[in-house]
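The block underneath contains the structure these notes are about, expressed in structure tokens.
Shown here: the complex without one of its protein chains, the others still in place.
Per-chain numbering from 1; labels A, B and C assigned in written order.
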Amino acid sequence: MKLVDRWVERSVRGVAQRTSRRHFMSRLGVLLVGGSVLPLLPVARSNESSVADLPDDASLEGTAGDPRSCNYWRHCAIDGAPCSCCGGSQTACPPGTELSAITWIGTCRNPGNGKNYIISYNDCCGKSTCGRCMCFRSEGDKPIYVPQKSNDINWCQGTNSNIYHCTIAAVIGQSADE
Amino acid sequence: MKLVDRWVERSVRGVAQRTSRRHFMSRLGVLLVGGSVLPLLPVARSNESSVADLPDDASLEGTAGDPRSCNYWRHCAIDGAPCSCCGGSQTACPPGTELSAITWIGTCRNPGNGKNYIISYNDCCGKSTCGRCMCFRSEGDKPIYVPQKSNDINWCQGTNSNIYHCTIAAVIGQSADE
Amino acid sequence: MCVVRRLILIMLLSCSPLCLAQGLADRMTIATLPPEYQPHWVWVNDIAYGHVADGQAFLVDADTGRFLATLSAGGFFMKLELPSTRNEIYAAATFYPRVNRGERTDVVTIFDPQTLSPVDEVIIPPRRQTGNPTLAHSALTDEQRFMAIYNMTPAQSVSVVDMQERKFVEEIATPGCALIYPTGIRRFQMLCGDGSLLTVSLNEDGSGAGQVRSKPFFDPWQDPVTEKAVRINNQWLYVSFDGYVYPVDVAGKEPKFLPTWSLLSAEDRAESWRIGGLQHLAVHERRQLLFSLMHKGGIDSHKDPGNYVWVYDLRSKKRINRIKLKGAASAIQVTQDDQPLLLTAFIGNPKLTVYDPDSGERLRTIKQLGSTITGLQTN
Partner (left out) sequence: MCVVRRLILIMLLSCSPLCLAQGLADRMTIATLPPEYQPHWVWVNDIAYGHVADGQAFLVDADTGRFLATLSAGGFFMKLELPSTRNEIYAAATFYPRVNRGERTDVVTIFDPQTLSPVDEVIIPPRRQTGNPTLAHSALTDEQRFMAIYNMTPAQSVSVVDMQERKFVEEIATPGCALIYPTGIRRFQMLCGDGSLLTVSLNEDGSGAGQVRSKPFFDPWQDPVTEKAVRINNQWLYVSFDGYVYPVDVAGKEPKFLPTWSLLSAEDRAESWRIGGLQHLAVHERRQLLFSLMHKGGIDSHKDPGNYVWVYDLRSKKRINRIKLKGAASAIQVTQDDQPLLLTAFIGNPKLTVYDPDSGERLRTIKQLGSTITGLQTN
């Protein structure tokens, strides 16, 4: 298991790597609907931008632009195996797995343009767990009782199988707090 | 996995540890019954001895008398996890497992009295495989097509579950070739 | 005739153990565990990350280091239920007919404590929440008759099982609230997304008897409490990411929020000490001690492993000991007897380490315990 390496590495990196996402997250509004807490994320309106505006990984220095690295900028809140190491990519599930429709949301800063993006960490499901490139960063992670912000939850829900395989990290919007 | 340690260890021990069991095994007679090869093992008659004659492990020096060690004298032909490390003993399956009724047979020399004993390596079955104290010695082991001498076969057969948990090493007789 | 039968055994057929025992031959047996467990026998829970369909628990003697037995729990194994009033063990698990595909079946399995083998099972709705294990996934109510299991689909609910009758009772909708913290006879509480507690009461048959939502007692966005609360007598101790203890008295029908206190001094905070781990708290009831797994780290390090266990007297709310661990730990536990042991494990290294909680001395290490230890439980 590489868990130990990653965790030890994470312990060592310590404070240094954790930028102040918390400060941002705490300013998120919450909306109480029928007893359930749902966040109103400040997602930029989709007609204000296009796919061409997605930040370019190739221009990033070092591993921040490598989707197989735990340091990949979109992995700031992940806890699991990035699908890029498992036969998929940061936006594609590996062959034969199912894409979970629901998930948790993180906010990661792109080091190239300094903007914050909303990242959807959808799980890919139905094959035995991929143990490659295990990555634990958990920036902005909340406990299980705040489900939409919790990476402790297996998000293989509403899928034919709930067996967790790996996690993608897709941009679903730009944060409005710029 | 400790497989690597054990195998590397075994590689290093090399020739030194392998006494000439092969010489003995090759003198075993075989009997052809209905197209099936069955060995006529030279087991000493049961009325010639009693349980009290079973060799005493406590008198042995070093790990040759320790049922949790790969060097335990009865483990000369094992390939798997000794049940002594898994909640059982050299003659007892761990709690809740099933004892396989059929198995493969080895012949091990007791270093205390120098006598050869027939060892029955019965598998214990029905719980997920115990990965403790993995031991590969395979003295006298034959390929799968000589089933009664093959430790590559999962002997969890005729049991409710064929999931392999661990292996005991019971004396079932003294070799008659003394 | 017995010789013949023994030869038949060698000829790949079966022979009774009785027959074997008569000659120069060992009697082959199957071990069983004694009716009474020892106080230093410890459960080591392994979700088997990489093969989550095949979770396991190992029973280990922390005094001798002896491995006692394996309990094959099943898919997405979280924790065991260990009732004191029935000679049984329970665990909720998820199964598929083809390991990870086909129709999902969730069950509560009833295990025999002397064999750790299943004796029965109760099928529950296939909706239990899965993921990183937490001891709050399920619980027995205080009279030990009903087992409650937390569901998420993502709709949130609780499945109630009558463990005396071994039958599923009903699924209770609990929108916005998660996990199970038992608080009394036929009663448990849940943590809600707005920082409040939901108290759920059951009728005598286990069906829902009503729910009461408390006011929020912490801010889940500013400083959430972890899910890994510990209970001591009639108090649940919830601990926040920033190291504040929120004691909740559950003796009455509604929770009573007691004064908050801090695990960390101003100096500790300046040095970036933080709580963290998958099971970062433990208590010793008779001694009224709280054990907290600690590390130096930044914000968002609430799941990082710790290398210290800090010990607090719950009467004085003062730290009385700092135990430096030999290596990282992600789960801690303490035995409840008068000569307690402190137990630690790290998910990345499958071994159990045993410490003297007074001297802090490492007493022993028990290795080769599965692959990914997620939790520790005592009997």
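What we mean here is this: a contact is a pair of C-beta atoms (placed from the backbone, for glycine too) under 8 Å apart; a residue touches a chain by one contact, two chains touch by 3 or more.
What you see is a predicted model, and the numbers here were worked out from it, not measured in a lab.
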item	value
Visible chains that the absent chain touches, using the contact criterion stated earlier	A, B, C
Identified contact with the non-displayed chain, of A:80, A:94 or A:140	A:94
Touching residues on chain C - with respect to the absent chain	12, 48, 50-51, 53-54, 72, 74-75, 95, 97-101, 105, 107, 109, 118, 154, 370-371
Interface residues of chain A (partner: the chain not displayed)	2, 33, 38-41, 43-51, 53-54, 85-99, 101-102, 105, 118, 120, 122, 124, 126-128, 130-133, 147-148, 158, 165, 168, 170-174
Residues of chain B (touch criterion as defined above) contacting the omitted chain	1, 3-8, 10-11, 14-18, 20-22, 25-26, 28, 30, 32, 34-37, 79, 102, 126-129, 131, 136-147, 152-154, 156-158, 160-164
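Following the convention adopted for this analysis, only the chains that are shown with their structure count from here on.
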item	value
Cα-centroid distance, chain B relative to chain C, in whole angstrom	37
Computed distance of Cα centres, chain B from chain A, in Å	51
Multi-chain contact residues (two or more partners), chain A	none
Touching two or more other chains - residue numbers and ranges from chain C	none
